[in-house]
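Note that one protein chain is taken out, while the other chains of the complex remain in position.
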Amino acid sequence: MMRVVVNGEARQLAPGTTVSALLAELGLHPRLVVVEHNREILDRAMFEATQVHDGDNLELVHFVGGG
Amino acid sequence: MMRVVVNGEARQLAPGTTVSALLAELGLHPRLVVVEHNREILDRAMFEATQVHDGDNLELVHFVGGG
Amino acid sequence: MMRVVVNGEARQLAPGTTVSALLAELGLHPRLVVVEHNREILDRAMFEATQVHDGDNLELVHFVGGG
Amino acid sequence: MMRVVVNGEARQLAPGTTVSALLAELGLHPRLVVVEHNREILDRAMFEATQVHDGDNLELVHFVGGG
Amino acid sequence: MSSSQAMDTPLVIAGRAFESRLIVGTGKYRSNEEMVRAIEASGAEMVTVAVRRVDLDRTREEGMLYHLDPQRYFLLPNTAGCYTAEEAIRYARLGRAAGMSYWVKLEVIGDQRTLLPDVVATVEAAKVLVAEGFSVLAYTNEDLITALRLEDAGCAAVMPLASPIGSGLGLVNPYFVREIKSRLTCPVIVDAGVGTASDACLTMEQGVDGILMNTALAEAQDPVRMSMAMRLGVQAGRLAFLAGRMPRREVAVPSSPTAGMLD
Amino acid sequence: MSSSQAMDTPLVIAGRAFESRLIVGTGKYRSNEEMVRAIEASGAEMVTVAVRRVDLDRTREEGMLYHLDPQRYFLLPNTAGCYTAEEAIRYARLGRAAGMSYWVKLEVIGDQRTLLPDVVATVEAAKVLVAEGFSVLAYTNEDLITALRLEDAGCAAVMPLASPIGSGLGLVNPYFVREIKSRLTCPVIVDAGVGTASDACLTMEQGVDGILMNTALAEAQDPVRMSMAMRLGVQAGRLAFLAGRMPRREVAVPSSPTAGMLD
Amino acid sequence: MSSSQAMDTPLVIAGRAFESRLIVGTGKYRSNEEMVRAIEASGAEMVTVAVRRVDLDRTREEGMLYHLDPQRYFLLPNTAGCYTAEEAIRYARLGRAAGMSYWVKLEVIGDQRTLLPDVVATVEAAKVLVAEGFSVLAYTNEDLITALRLEDAGCAAVMPLASPIGSGLGLVNPYFVREIKSRLTCPVIVDAGVGTASDACLTMEQGVDGILMNTALAEAQDPVRMSMAMRLGVQAGRLAFLAGRMPRREVAVPSSPTAGMLD
Partner (left out) sequence: MSSSQAMDTPLVIAGRAFESRLIVGTGKYRSNEEMVRAIEASGAEMVTVAVRRVDLDRTREEGMLYHLDPQRYFLLPNTAGCYTAEEAIRYARLGRAAGMSYWVKLEVIGDQRTLLPDVVATVEAAKVLVAEGFSVLAYTNEDLITALRLEDAGCAAVMPLASPIGSGLGLVNPYFVREIKSRLTCPVIVDAGVGTASDACLTMEQGVDGILMNTALAEAQDPVRMSMAMRLGVQAGRLAFLAGRMPRREVAVPSSPTAGMLD
């Protein structure tokens, strides 16, 4: 298994997991999430093709209420 | 001729002049004027029947702009 | 005994008690008290000579802190 | 003659003029003036010894009313 | 404005209901046309008028009834310019005869320079007029004691000033106006002194029932725009009062979550 | 409201026109339902949102896009909570990715207790973001010099505070805000500190182009009513500014004619 | 303080001259010792006292005359707590008998919650007392008309409030107080409502002749320091009024010369 950090928490992922797969696993709709992959914002079009690697840092963000 | 005071000014009127006649002479529409005859407010219905007498004091008032 | 009212409270006094005697009995210095005897302000010079009678109403007042 | 600039105005000075001489010529008391000589503040102790040269820029300043 | 009025109840004075809490005067406009358009923009349903002699030398156009339709606007005669109770009572009666209504805006002035009310004469006149069946809306100062007496005298509304007539200084003493409102049961209308929309808004936020104004509209550079501004300002202040404002605090509080920040 | 908006021009920021001069936040409401109804009542077309981590333990309902239709409301991501230029730039980019727009409300906070802006870092971040093509609406303090630099940096709007975020103290320094407005050519939006409708009205009377608020609505006892109050208060203040208020004077001036009194 | 008093004239009331324009009350202090030290620090020459029943159950120490030397301080009896003219007249007479002076601070209260004056009863009582030879210093509200009547009634001084007794809200209505001062010839002393030194200073800057206060001193955390502060604040405001302040302007003007800068 791979060790990655998602939104600051350590997680174990199966090798070869894609970003799409991760979002699906987390029950998140790709349209409503922005993914920052190792500090780089990942284009939605690349979710399918992008694999997560051991040690990666992922931030999954969206809009919340704010002023 | 009779000498009366209308709105503070001395005027000469023919004996027997009625309030209606006075208003007509002044070009005032009875509906739009209130007549105070010797300090008594005169009912519109009485304009016809009311004669002005020598020495009478008449105040002809209406609504003007005010706050 | 006489029944009088002093500062709103009923009191018993020996017949013939003077205002001076009353003040002395109450431990009040005449110079520092104003006496209202049956609604009339009593001159200090009269404290000695003035007798209290049955049913009299006395108000003993002085200066207190106020703004 | 030398051409120097004193407080923004061109002036002619005799060759060899010292700062002290210049102040004297201008009627200025050395204690009450600060001399900036070619952008360098000149120590009062050096007024005597310092010669003004052709093309020099001198600023003579002092305290005035201000908030 | 339906949506905003749906959030409020009507203003009821002497049993008569008004959708608008803004009452406007008709004096000092540059032209009658401008006055009419400004009053329309203000949304006011009740407008005040003065009672004066017909000018026998001038054309009839000066009369208000030529310009304002009494079917559309409820005309409230005032006793402006009166310095005694007797004089005010006389004008009130003439106003009733002219307007066919028993309503009067009672003013008894006590001083020419400040146009401040003579509260003693005002209470005296109010008693007489109430006894004659008038619905008296009484102009007064910010004195609570006088306001209570005017209510006891049977006034239909008590109208403390925000500041002197025509001054435009706004609401100088919100404490006293708020106190008057909290102590009276009859409607409290703030009369005189409002200068701009924020004054009207702030005044309504004190919880009063309405505002009466004239100079702020007539003397604005653009009376029609200002009338709309005042209409909105009065509604805004009323709704803010009903809504209940946030607390004031000297420490900042973020509007966005402090949690969920990125590493 | 058509009649009142007919008296004004739209607010144009970065080439985009808005009918409403009120911009509202989406934070701190008691419920999302209340937030939605309040925003509707406010008439706002642009609403601010924050960018935060998805909470992986909670239901999806927390996301704003579940509640506000981006077709109906123009979403303005903010950088609230950022204390450095770098951090703010990072959040601005994430907001752009989330919202598909190049607009950002730039905030770089300099102090946790007062949430006052770090104006140096704000100018620095603004330059970077403008270079990346962002339309930057920059939150700042009442300092004219900083405001001029933000305009020079290419900001689409400069947003001085009325008072600290969430304080509800209202417009503390009208002079400086007026000065900023008079010296800048880009829109000036007052952001933060407004507490009630009269604050909004007074602020607009200074001539500024709009107001951004959140806490005054979310923390009102009745946010929907207060939102309507603010909508009206902003319009009232705007129109009063355009109308041009009467002069203030300490001497009274009668509203009714002094001539034509009876003997 | 001699130098500062050299710049002013004494306050003259009913022919009696006072160096100090600050009059203080004697109520509500934590202890009589503190009261005495505070009054000393205030520099006041006239102090108000109340007339009350001797408490027959308590020690004699409660009497003011045990604490304040009438040779040093001019004692001004008040009619505080009276709600009718008759009651106030009765207390005034008792005060005269107790203090051997014909001076009285006349108060007729009209409402228990606000302690606002009943101005009608106050004028009525003033007439009676003046006829009996009293020097009447009358507590009143900010109403000019009432103030003029109190002067006509022969009052030695008219004393409008700054704000309600014991409220500490400061000078709420400077316009009306200034107007009263400009229209009366007798001394105008502002009585009640001052909360801190800047209130006193601002009040004196309106041009009034003096200030009477009690709660601001007695309820300060350190009454002695506050009494000195008020003494200085009253003098400061008085001198600033006499000096004539600079104009207010919204454009800056340098204090240092713009000429003579270096290249």
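For reference, chains read A, B, C, D, E, F and G in written order, and residue numbers begin at 1 within each chain.
The rule is simple: a contact is a pair of C-beta atoms (placed from the backbone, for glycine too) under 8 Å apart; a residue touches a chain by one contact, two chains touch by 3 or more.
Just so we're clear, the structure is a prediction, and the values are computed from it rather than from any experiment.
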item: Residue among F:Gly110, F:Gly154, F:Gly207 or F:Gly244 touching the omitted chain; value: F:Gly110
item: Touch criterion as defined above, residue of G:Arg90, G:Arg149 or G:Lys181 at the omitted chain; value: G:Arg90
item: Interface with the undisplayed chain - residues on chain G; value: 1, 3-4, 7, 25, 27-28, 41, 50, 52-53, 55, 78, 80-81, 90-91, 113-116, 164-169, 195-198, 200-202, 205, 214-216, 218-226, 228-233, 235-240, 242-262
item: Hidden partner chain, residues of chain D it touches; value: 6-9, 26-29, 32-34, 36, 41, 59-67
item: Residues belonging to chain F that touch the chain removed from view; value: 110-111, 113-114, 116-120, 141-146, 148, 163-164, 169, 172-173, 175-176, 179, 183
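Assume only the chains that are shown with their structure count from here on.
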item: Neighbouring chains common to chain B and chain F, by label; value: E
item: Between the pairs A-E and C-G, the one where more C-beta pairs touch; value: C-G
item: Chain ID, smallest distance between chain and overall C-alpha centroids; value: E
item: Identity of the chain that, by mean CA position, is farthest from chain E; value: D
item: Rounded Å distance, chain A centre to chain F centre (Cα mean); value: 34
item: Distance between chain centroids, defined by C-alpha means - chain D, chain E (Å); value: 74
item: Chain E: positions in contact with at least two other chains; value: 25, 27-28, 50, 52-53, 78, 80, 113-114, 116, 164-165, 169, 214-215, 218, 254-257, 260, 262
item: Touching two or more other chains - residue numbers and ranges from chain A; value: 8, 36, 59, 61, 64-67
